[in-house]
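Missing here: one protein chain of the complex. Every other protein chain is in place.
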Amino acid sequence: MLTLEDLVIAQGNFTLHADLAVPGAARVAILGPSGGGKSTLLGAIAGFMAPANGRILWQGQDIRHLPPSERPVSILFQDNNLFPHLTAAQNIGLGLRADLRLSASDQEKVRRALERTGLQGLGNRRPAQLSGGQQSRVALARMLLQNKPLMLLDEPFSALGPALRNEMLALLKDLAKETGATVLLVTHDPAEARLFAPLAIPVADGHVHPPADTVALLANPPSMLAAYLGRPGGM
Amino acid sequence: MKKISILAAGFLALAATASAETPVLTVYTYDSFVSEWGPGPAVEKAFEKECGCDLQFVGAGDGAALLARLRLEGVHTKADIALGLDTNLTAAAAESGLFAPLPAPRPTLDLPVAWNDPLFQPYDWGYFAFVYDRTKIPTPPTSFRELADSDLKIVIQDPRSSTPGLGLLLWVKKAHGEAAREIWEGLADNIVTVTKGWSEAYGMFLEGEADMVLSYTTSPAYHLIAENDDTKAAAQFTEGHYMQIEVAGKIAGTDQPELADRFLAFMASDRFQEIIPTTNWMYPARLPVSGLPRGFESLIRPDTALLYPPEEAAQIRHKALSEWQAALSR
Partner (left out) sequence: MASRAQPIGLVRWLGGGAAALVLMLALGTLGAVFLHAEGPGGLGPADWAALRFTLLQATLSAALSVGLAVPLARALARWRFPGRRLLIILMGAPFILPVIVAVLGLLAVFGRGGVLNDVLGRAGFEPVSIYGLPGVLLAHVFFNLPLATRLLLQGWQAIPAERFRLAATLGFSTRDVFRWLEWPMLRAILPGAFMVIFLICLTSFAVVLALGGGPRATTIELAIYQAFRFDFDLSKAAQLATLQFAIGAAVAAVALNFATETAFGPGLDRPVLRFDAARVWLRAVDGAMILAAAIFLLAPLSAVVIAGLGQITTLPAPVWHAAARSVAVALASTAITIALALPLALLVASPGQRRGWHSRVMQPIGYLSLAASPLVIGTGLFIILFPITDPVALALPVTAVVNAVMSLPFALRILTPAIADAEADFGRLANSLGLAGLARLRLLTLPRIRAPLGFAAGLAAALSMGDLGVVALFAPLDGATLPLQLYRLMAAYRMESAAGAALLLLMLSFALFWLFDKGGRFRAHA
């Protein structure tokens, strides 16, 4: 379980408040308007910015003072998820050992991860030689090997077409099920949220709201979300 | 030796010093003296043959740099002999108190001027002169005034950074006294440029950048003897020519006083003096029995040798320098 306890994140004159809990093995969509603080929230959980106040707990342990790599977290950004000078296999291998000193069994794991994500035979290619969808698969394969209980995704598929995006979400769903990880997915798209995440966390005006049922939330959005969704608000 | 790691060569020199059983005589001199094409290697060989010692030359820039080096090291210097000062430096060198009186008896010398400095013994000498190409200038100027009135272009050296440059400064001052500034003003439009050192100037002259270059009356001998080229000559000036006398002195704190005295005596011997003309391209301070090499007889012989005594040279150079700067900066 991920618990954000009275969390305050300050960036310049923007502050974000959060006080909520996310159950284990949940798939959660983070919804809200641009600039509402979605990426900031992920950044704080992943360890790229320090909270001004409050605590971040994973299974009851405060993880605030851990560096990003020691947190129970794997993350994909909007872009730059791969090193252009390393091959697909090397990029994936980084999920196992950051120094890439891979044992034979590690190599085997990389090979299986390539296979699992439909990239067989492409391990020696560099990112520039892969399509956008393939690049996303490499990033997901690495996440798979990182095997962290908390997967954070900051709109990593926004550059892909709808069909490809759905394919990636399906793959992500499968991977999350296999590993039993909790997934927080930042998205703009209500349909994507409905398809992927049983739960949704609205983020707007500097406030992170507790998770709610995605379908119910979208059917009957609170006012702060309604404007964003382009529908009249109110219950 | 050549096969050993190059970087180790430097350390080896140190090791050699430390482990040597034979006495070591350390001679500080200017860089071109120790170069493979200078007198150094031959002198070292000849002296070591008779002294049963290890003669070590240490090069330090030019004469002025050599004196600066000695002053920096002070009484702790490892030098036993300093070789390569000239009369523009001996006043400051004597004042440093680092030098011991010369041993008696003093060798007889063949210099155009009398020499009785108690601290320094000459080993060679020469006249400063403007060198030109005979095929290009049939009738060279015969005085500074004629040069100034001509359209000839010259390259000279900066007196602040070069020994010949300082020589020229004192040459004009000695020959023309109060009129020196006027001479420099006349020369201003003849001077193509002023270089840091002799090599730059001479190189530019050979490249055809100037008609004449400040050098020595003995410079044409190199071209004649080494290159079989008789086109280079030095212009003889009626004012006379300023001299450079190169000297050596014994360091007062030497731990090899006898060896140092032997070297000074050797310096006046034929074996040393025979090496000088065709390596340093200067006149030997004492004419060896074999005389001068063939080719030297073709050089000009100035009628008047100009030279300030060391103390006077030291006093006058600041005034001469400001005249030079003022005249050429306009």
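Each chain gets a letter, A and B, in the order it is written, and its residues are counted from 1.
Simple rule for what comes next: a residue touches a chain if its C-beta (ideal position, glycine included) is under 8 Å from a C-beta of that chain, and two chains touch if they have at least 3 such contacts.
This structure is a prediction, so every number in the text was calculated from the model and none was measured.
**Q** So one chain is hidden, and I want to know which residue out of B:D86, B:D117 or B:D158 touches that hidden chain in the complete assembly.
**A** Per the contact definition at the top, the residue touching the missing chain is B:D158.
**Q** Tell me, which residues in chain B touch the chain that this view leaves out?
**A** 2, 5-7, 9-11, 13-14, 17, 31-32, 34-38, 40, 56-61, 64-65, 67-69, 71-73, 76, 78, 92, 153, 158-161, 166, 188, 191-196, 198-200, 202-204, 206-210, 219, 222-223, 226, 279, 281, 317, 321, 324-325, 328-329
**Q** Extract the touching residues of chain A with respect to the undisplayed chain.
**A** 46-48, 50, 65-70, 73-75, 77, 79-86, 90, 94-95, 98-100, 126-128, 142, 146
Note that in this section only the chains that are shown with their structure count from here on.
**Q** Between chain A and chain B, what's the gap in Å when you average each chain's C-alpha atoms?
**A** 81
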